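Only one protein chain is missing from this complex, and each of the others stays in its spot.
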Amino acid sequence: MAADQNGQRSLGEGAMLTLCNISAGYGSFRALFDVSLEVGAGEAIGVVGPNGAGKSTLMRVISGMLRASSGELVFEGRPLTHVPAHRIVEAGIAHVPEHRRLFARLTVEENLRIGAFLPQARRHYVERSEWVYALFPRLLERRRQLAGTLSGGEQQMVAIGRALMSKPKLLLMDEPSAGLAPLVVDQVFDLVRRIREEGYTVLIVEQNLQQVLDVVDRAYLLEVGRIRLSGLSAELKKNPAIRKAYIGL
Amino acid sequence: MDIYLFEAIINGILLGGVLALLALGLNLIFGVIDVVWICYAELVMCGMYMIFWLHSFFGWPILLASFAAILGVAGLGVLLHLLVISPILGSAPINQLLATGGMLFFLQSLATLLFGTDFRNIGVRLPLIELGDIFISYSRLLAFGTALIGAVALYLFLSRTYLGIAMRAIAQDREIMGLMGVDQRRVYLITSAVGGALAGLAACLLVLQYDVHPFIGLSFGPITFMICVLGGLGNMIGGFIAAFVMSQIIAVGGYYFSIEISYVLAFVFFIVLMFIRPQGLLAR
Amino acid sequence: MAILSRLIRSFGLFGFALLGFALALPVIDDGALAQDKPIRIGLLYDLSGPFAAAGSVASQIGAQIAIDLTNERGGVLGKYKVESVNADSQSKPDVAINEGERLINQEHVDVIVGVYSSAAAVPLASKVEEQKKILWITTAVATSVFKDRSLKYVFRAQIHSDQYGQAGIGFLTEHAKSDLGVEPKDLKIAIIYEDGPYGTGVAAADEQYAKQAGIQIVLKEAYSANAPDLSSLVTKLKRARPDVILHAGYNPDITLFLRQAREAGLRFKMLIGNGAGYSQLDKLTATFGTDIDNFCDIDPVPAQHLDAAKLAPGLGDLIKIMVERYKAKTGANDVPPHVSMGFNQTWILLQNVLPIAIEKYGGTDAEAIRKAALDVDIPVGGTIQGYGVKFFPPGTQLSGQNERSTPVVMQYVKGQIKVVWPTAIQNVPPVLPLPAQSPYAVN
Partner (left out) sequence: MKNELARRLGALVVATLLLALVPLATSDYALHIAIQILLWGFVYTAWSLMGKFGLVSLGHGAFLGIGAYASPLLWNYAGLTPWLGIPIGILAAMLLALIIGYPCFRLRVVGHYFALVTLALSQVALLTIVAARDITGGSLGMTPKAVGHSWYALQFPEKPYFYAIALAVWVFGILIWHFVDIGKGRAALDAIAEDEGAAAAIGVDVMREKLRVTLASAALTAFGGALLSQYFMYVNPDTLSGIGVSLQIVFAAIAGGMYSALGPTAGGLFTIALPEILRVTMGTNFVGAANTIYGALLVIFIIFMPRGVIGLIESRLAAAPARKISKEPAA
């Protein structure tokens, strides 16, 4: 049901996640200014922008790692603005953090188990893990290996798999391609595509504009903490300003 | 082989059991919460007093009293966490160290105030085990066995349960635990309770071998501490091995030289090893 | 201006704190000086910390009973009331020094009575010498507190640690042949001791006297009173096979040692304790029951175990009062020797020294007390602990130490203490070696 809404969404009521005038920062430093955006069920949305634009901060606000100083966050009609991170996961948002942040001294399997920590996820651990292993067969081979010993691409698989273990409704991905070799980057975007095909709603933050616009339906351009532009990815790809500044043409 | 040397080695192994048991809880707390409870031995003292009062004064059966003491010290662990540790989780490690150091002083004096300075004893005398010329202390054997069982149980808990894995994970990356749906405060509280319970368990076995008095912690505090560091703070297996290494140095060193020298040896060994393997015996 | 603001900002605070501290001090002062000048005595003992239960509190209670009793009888010479100021040295020498300073300079006491630990007695002796006040030691025993220090204002009617060795070895040489069946030169002893001043002092004396008597020392070893494990010491004792073990320790280590010795099957013909923990019979019995029957202990005698008929008239009643009051105050069964130490020494000061000081030397200032003390000459049997009092005069090696004090050897007989040596005043003849029913006896 979610998958067939691809590309065409209607604004307003149907949005799964709504951010309204969110501002946030660290101490006296403000990283986000009145950011508003919407993610509809089944959509894949990109947030793009240069380094230091506040993309990761935005993700941290959504997943509850950072408190917004003002503004509102609504998920499936529930206000989630000042809810701690572990409750947000319960609500159905999983976050694949920047730099993957695996538990390096735990095995692959244990990393997946941590992902299924929530009681509702524990009950489905066996089927979920089988599903993740089916998605990433490489992980099945390496399940007893310490996560820290895997290659970058494999680690990204574990990070995504770990997030998927909680059976989220919305998957947040923070710079999944960062720090990976070009060949591996392609693989990672393949992964994103496959997850989309599985019917997940995805919000992805990327610097790598070219490739991310191939994957998502719509995107927002974030610069110095403010939303500059938004639109369907096809349109954005054609936007001369973006082409000049980010795609290098 | 020299029969007496053999006896010294056996004694060392048994002492190692006692020390390993003491190190278990302290190590768990450090591993998960990243705080060193300097007053850990004083919690053991509290447990010993609980058993003494419940058993000798209120006449509870020893097993029931022990069980109550384990629960009681677990409660103390939770209180310690809520009142002292959690307000300063973000402070410099040295401040955390000193806050629990202040608790050491507080608990010692409070025990003096409440119970006086008398030595208390539950008066239980355990049978002797005699194997030819070698004698084995029953209470030490009991402590040794419990340490082994405790270590295995803790190992299974940490490797098989969701909570246990979360405890190991939290030590590696605190910030993202929330993203896994883990409530960090809850895990800390449970860890403090388990650490406290392990201190209570140690109290049950120590009370069979030692008199209780407000300063009993002085006998065990420093050495337990060294063992945890030697094993690599938070490294359960390392701590277990370190307990036996240290106890062998003390027992065999004491046999060849004197108890005094054996402690100097143990500390010098500790310093040198810190230079060679600064992250502990089993550092990778 | 800038200097001023900076000053107020940081140094001002420091000044305020110092000022606050200075203001707090008068609160501490009892203001007792305004009264009718009673004789002020500071009682300085370890009321907290590890030494408290090892006899320090018992000594303090003994000393307090002596003061109360004197006041009930009208005071010194029947008219000068005694006022005591309590101080707690917390089992730490530095606290003892601070309390000594306070008693002398703030409380203006004439005499400091007390001191359990020899480590506290050493610096306190220097303090009072410097400030010319009297330190009247009731309990601390190390010989080195006095030896070669030509002290003038420090007195101790109590025994000193060399005498433990003298008594222990004297007792053994006397009974080696008759009871243990070996000549003294074939007797093998082991000396084990806690490594504090008390244990070290006693052990050195044991060694010295044993060498003089030609007794073989097969092991001499120290350990810390805090040691969590003594099993390697026990193993070494098993290997050395001594006939007799001489042990100087406090309470927790004695319990640990005896327990590990029993568990490791250590056997010997006799164990002789040297006061401190071994004189706390109630506590040892609570742990070991009858296992420790027939062990020996050297200490100044608990007065109640002496035959009152052999003491000067009136002392028997005094002992009864002391014992009753101690039991009433603490609910204890056994009255340890430390009570007698505290009581006896304080009693000597109040009844024998101060009267001379007042009548002959015109007051209770340090100089008068010092002269009076040197005048005291009590024959053997003249104090509740049996010994007489005559202090070594200035210029001698142990000046200030009582030359007539003696310890006794006691034996635990069915939970009771009996004096077994010196033979002249024994209650019962000693049981030697340990009888077969003892779990420690050589089979």
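When the chains are written out, they are named A, B and C in that same order, and each has its own residue count from 1.
Going forward, contacts are C-beta pairs under 8 Å (C-beta built on N, C-alpha and C of every residue); 3 or more make two chains touch, one makes a residue touch a chain.
If you're wondering where the values come from, they're calculated on a predicted model, not measured in any experiment.
*Asks:* Which displayed chains does the hidden chain touch?
*Replies:* Per the touch rule above, the missing chain touches B, C.
*Asks:* Just one of C:123, C:181, C:214 or C:429 touches the chain that is missing; which is it?
*Replies:* Looking across C:123, C:181, C:214 or C:429, the contact with the absent chain belongs to C:123.
*Asks:* Which of C:92, C:175 or C:404 sits in contact with the chain that's absent?
*Replies:* With C:92, C:175 or C:404 as choices, the missing chain is touched by C:92.
*Asks:* Provide the residue numbers of chain C that touch the chain removed from this figure.
*Replies:* Its contact residues with the unshown chain are 2-3, 6-7, 9-11, 13-15, 17-18, 21-22, 24-25, 27-28, 47-48, 52, 86-88, 90, 92-95, 97-98, 101-102, 104-106, 118-119, 122-123, 126, 129-131, 142, 144, 149, 195-197, 200-201.
*Asks:* Over the whole complex, note the residues of chain B touching the chain we left out.
*Replies:* On the chain B side, contact with the omitted chain comes from 36, 84, 87-88, 91-95, 97-99, 101-113, 116-117, 214, 222, 225-226, 229, 233, 260-261, 263-264, 267-268, 270-271, 274-275, 278-279.
One rule holds in what follows: only the chains that are shown with their structure count from here on.
*Asks:* Which word fits the touch map of the chains here: line, ring, star, complete or other?
*Replies:* line
*Asks:* Which chain lies at the heart of the structure, taking centres as C-alpha averages?
*Replies:* Central chain: B.
*Asks:* Comparing the two chain pairs, does A-B have more C-beta contacts than B-C, or is it the other way round?
*Replies:* B-C
*Asks:* As a quick test, compute the distance in whole Å between the mean CA positions of chain A and chain C.
*Replies:* Centre-to-centre distance between chain A and chain C: 76 Å.
*Asks:* Once you find the CA centre of chain B and the CA centre of chain C, what distance in Å lies between them?
*Replies:* Distance between chain centres, rounded to whole Å: 36 Å.
*Asks:* Report, in whole Å, the distance between the mean C-alpha point of chain A and the mean C-alpha point of chain B.
*Replies:* 44
*Asks:* Specify, in ascending order, the residues of chain C that touch 2 or more different other chains.
*Replies:* In chain C, no residue touches at least two other chains, as defined above.
*Asks:* Can you tell me which residues of chain A touch two or more of the remaining chains?
*Replies:* Residue numbers touching two or more other chains: none in chain A.
*Asks:* Please give the residue numbers of chain C that touch chain B in the complex, ascending.
*Replies:* Per the stated touch rule, the residues are 48-50, 52-53, 57, 195, 221-224, 226-233, 235-236, 238-239, 251-252, 255-256, 259-260, 262-265, 283, 286-289, 291.
*Asks:* Can you check the complex and tell me which residues of chain B touch chain C?
*Replies:* Checking each residue of chain B against chain C gives 4, 7-8, 11-12, 14-15, 18, 109, 112, 116-119, 121, 123, 125, 128, 130, 135-140, 209-211, 213, 215-216, 218-220, 223, 247, 250-255, 258-260, 262-263.
*Asks:* Show me the residue ranges of chain B that touch chain A in the complex, using the header's touch definition.
*Replies:* Within the complex, chain B touches chain A at residues 159, 162, 165-166, 168-169, 172-173, 175-184.
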